[in-house]
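Note that this complex is displayed minus one protein chain, with the remaining chains in position.
Entry: chain A
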Amino acid sequence: MLDESKPLFIAVADQIEDGVLDGTYPEETPVPSTNELAAFLRINPATAGKGLNRLADAGVLVKRRGVGMFVAPGATDLVRRRRREDFRQAYIAPLLREADHLGLTTQELITMLTEEAPR
């Protein structure tokens, strides 16, 4: 369920971020509590809390005293902007590396992309 190639608390944060991005957690609504997350993901509460705090530090979540963590206003744009910046490194670089192994030219890649893209 969680991406095991990265530290657990980062995997937790990324999963919540995915939810913010796809509207599972709309802005200004609560996200699961530390203990709920821990039970659901079967991880230590301290790790779950660390993941949530990472998002709070990044401005994606805001703490409301005594109530819990909420998705910050503008969080969707914030996450989308940062993910776009990471896109080259995380997706384009490995794509080009594999294409190179297979002897695919850039033109062939572009053709594939155009064919596979919806519409």
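Note that a residue touches a chain if its C-beta (ideal position, glycine included) is under 8 Å from a C-beta of that chain, and two chains touch if they have at least 3 such contacts; residues count from 1.
Definition applied: contacts and distances are computed from a predicted model.
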| item | value |
| --- | --- |
| Name under which UniProt lists the unshown chain, selected from "ABC transporter ATP-binding protein", "Dihydroorotase", "Glycolate oxidase" or "histidine kinase" | "ABC transporter ATP-binding protein" |
| Contacting the left-out chain in the complete assembly, out of A:Ile16, A:Ile43 or A:Val60 | A:Ile43 |
| Contacting the left-out chain in the complete assembly, out of A:Pro7, A:Pro30, A:Gly59 or A:Gly74 | A:Pro7 |
| Where the unshown chain meets chain A, residue by residue | 4-9, 34-35, 38-39, 41-47, 97 |
